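Partial view: only certain chains, each at its native spot in the assembly.
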Amino acid sequence: LKPAIITLLTDFGARDYFVGAMKGVILSLNPDATIVDLTHEIPPQDIQAAAFNLLACFKDFPAGTIHVAVVDPGVGSDRRAIVVECSDQFFIGPDNGLFSWIVEREGAFKARELTNNRFFRNPVSATFHGRDVFAPVAGALSTGISVTELGDTLPDINRLPSIEPKRVNDGTIQGRVIHIDHFGNCVTNLSAEYFARATMLFINQHKLTSFFKFFAEARRDDDPFCFVGSAGLLEIATRDGRAASILSVECGQSVTLKLSQTQ
Amino acid sequence: LKPAIITLLTDFGARDYFVGAMKGVILSLNPDATIVDLTHEIPPQDIQAAAFNLLACFKDFPAGTIHVAVVDPGVGSDRRAIVVECSDQFFIGPDNGLFSWIVEREGAFKARELTNNRFFRNPVSATFHGRDVFAPVAGALSTGISVTELGDTLPDINRLPSIEPKRVNDGTIQGRVIHIDHFGNCVTNLSAEYFARATMLFINQHKLTSFFKFFAEARRDDDPFCFVGSAGLLEIATRDGRAASILSVECGQSVTLKLSQTQ
């Protein structure tokens, strides 16, 4: 029997008992669970940042992993709580788009609404479903409870705006910045396939023409360049500074990529 | 045999080797221990913040859990090191009030001074008892060493000012802010029982009259409101901003709650 792996991704930060409480609930149900923190530093209520970070690493986990994501501005309202089966893994959280990019990329999925309160903490608070709904459901699932017991299937889940960029014409792709990382790199939704043909990237009045394979290629200064990041997406970076600050880029900002016509 | 669960709560922050060293010491004694970080971002030397965070989540952990808390401005002086048994769990740390709110709430407890240096790391430094005293004692306890071997019983532990608010009269309760969380919410020591009768809360020259069940009830602006937080205590929040900043609230500040007389 493989130990059950449960990952946690939230916007709870590191200074409070919130994440500890979720772990206590899980370990009370399954003391053998392996709990992995993905990150708890998602900017408050930033569902797209959470969706991107989960998308970027879920495939590195083994089949059967249970991912719990709690960025939940609608907690206590009538937003649904869901479990999604996709790519041989489980995703548990509020139905606000957190898992929609995974589902969009993978295609096949099955979603259920978490309605069986037999698996909830008792009582359920109005403000902390991470502890009271999502953690105990993940704990139950990790002990071998069938996902079919958690609630009825849903025809679809709520979706974020598509992660795919727009093809304006043969030579122009319109995308956007979907995440700014710890190093100030700006992650776009432009996938690696465009890299070979890329000639120019426009962002925020700036025109970038350097497309590098790795950081050491750049001269040691603040000139921004593009490269394919570890999530398989085009990123904007500088060798030593924070590209997001230097270019005044914010999350959501649009980027335009020009491609050579020759290929 | 259930795996031993050991939680860690400190003011060590995340950038140094301190927490890693404690984990290494524990795993050297008990490689099967499950170590859980509660938080390491307690403001330096803030014993009340540590006491609150531990109080707010210890019950989510299973019986037998060992909680190690190290916020220890008196390290190296003659302050005592203690282990407290309470509510079927163990609490290890300096005797400076860290566990006093748990003991105050739970009533029954047994405390011992950690005097048996056979269980300490050798040598014991003057500055890092987290690594040299508390972690190895927790590790030993997790392997089945009896708590009676750790030292003699104490009649009482050092106490913080009571967590209970003062009843000024039938309609007025005097409390204080005991924690400001990651979202800027101000957690008071006013318990949920007052919520139904609450009519007005005074804090820092401000008068609050909105008492909501969950965040989505609030309009999307900066108006502060009260709600019952996940620790079962009244909190002050705003929907989108940081209530602590908007109201200039600091930890320890007093609050006055007015109750309706009708109930």
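Lettered A and B in written order, each chain numbered from 1.
As a working rule, contacts are C-beta pairs under 8 Å (C-beta built on N, C-alpha and C of every residue); 3 or more make two chains touch, one makes a residue touch a chain.
Worth saying up front: this structure is predicted, and the values here are computed from it rather than measured.
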With 2 chains in place and all of them the same protein, how many does the whole complex in this file have? 3
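In the analysis below, only the chains that are shown with their structure count from here on.
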Whole-angstrom distance, CA centroid of chain A to CA centroid of chain B, is 31
Report the residues of chain A in contact with chain B in the complex, numbered from low to high. 12-21, 23-25, 27-28, 31-32, 35, 44, 73-77, 125-128, 131-132
Listed in rising order, chain B residues that touch chain A in their complex are 2-3, 5, 7, 9, 14, 34, 36-42, 53-54, 56-62, 65, 179, 181-183, 213-217, 227-231
